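Encoded as structure tokens, here's the structure I'll be asking about.
Shown here: the complex without one of its protein chains, the others still in place.
Presenting subunit A:
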Amino acid sequence: MQNNLIVSPTALTLAVVLVMIALAINFKEKIGLEHDLVIGVVRAVIQLTVVGYVLTYIIRVDRLWLTALMVAIIIGNAAVNARGRANGIPHAGLISLVAISVATLLTLGFLLIAHAIAFIPSQVVPITGMIASNVMVAIGLCYRQLNAGFHDQRQAIMERLALGADQKQAAITIVRSAIRTGMAPTIDSAKTVGLVSLPGMMSGLIFAGVDPTKAIMYQIMVTFMLLGATSLGSVIAAYQAYPQFFNRDLQLR
């Protein structure tokens, strides 16, 4: 048995059979996701291939500015995606950019200061991707919960305003609920890590032949890092987004 996992082009091609199974189920059960499935597969292959070459280049040249640029691109893309889930919340792009930047860079900075990772592209870029994507998902959930809360509790908010509440007093229960929703997947996965899920990073390290105890220590760090980052991102996004539901006259838009 080989110690280091190497996926050959033949093995990858054969893995397409698994996609075919998914497609066959879609056709047979008339689920209607064939189009999305094919687009998802094609995009995954293209994006990951391009990123593979880009990462190889960035790691090889090992330039500070190039690593920083890659971090900025990841954060920018995450912000664009998060904005797409805001469903019309004004300034959602800027809010997402601020929330993801602050959460990602603070967490990254902390890891660098603590010497948990080194400022080399092979460590900074994957960790940035991991943090930014988790914060992006958390913010997307926050936006969805804010939209649902302001829609479902419209009259209750108006009543609080009518009693003389300011916008924070009127919306605080919705804001708290949005932050909880944003953080829930990370907290749930922290609770079940090792019992239900063996996270990709830890599995990858073990696959690659790293001592499992070291892989687990890394995973613990990743879990803490994601808890911190998603909390920070959710709080920043929720507190910046909820005032967008009010106009200057302290009325609901």
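We adopt the following convention: a contact is a pair of C-beta atoms (placed from the backbone, for glycine too) under 8 Å apart; a residue touches a chain by one contact, two chains touch by 3 or more; residues count from 1.
What we mean here is this: contacts and distances are computed from a predicted model.
You can't see one chain of this complex, but its UniProt record names it "ABC superfamily ATP binding cassette transporter, ABC protein", from the set "AAA family ATPase", "ABC superfamily ATP binding cassette transporter, ABC protein", "Response regulator" or "Phenylalanine--tRNA ligase beta subunit". From the set A:Leu55, A:Ala165, A:Val193 or A:Ile216, the residue in touch with the chain omitted from the display is A:Ala165, counting the whole complex.
On the side of subunit A, touch with the chain left out of the figure occurs at residues 153, 155-156, 158-166, 169, 173, 249-251.
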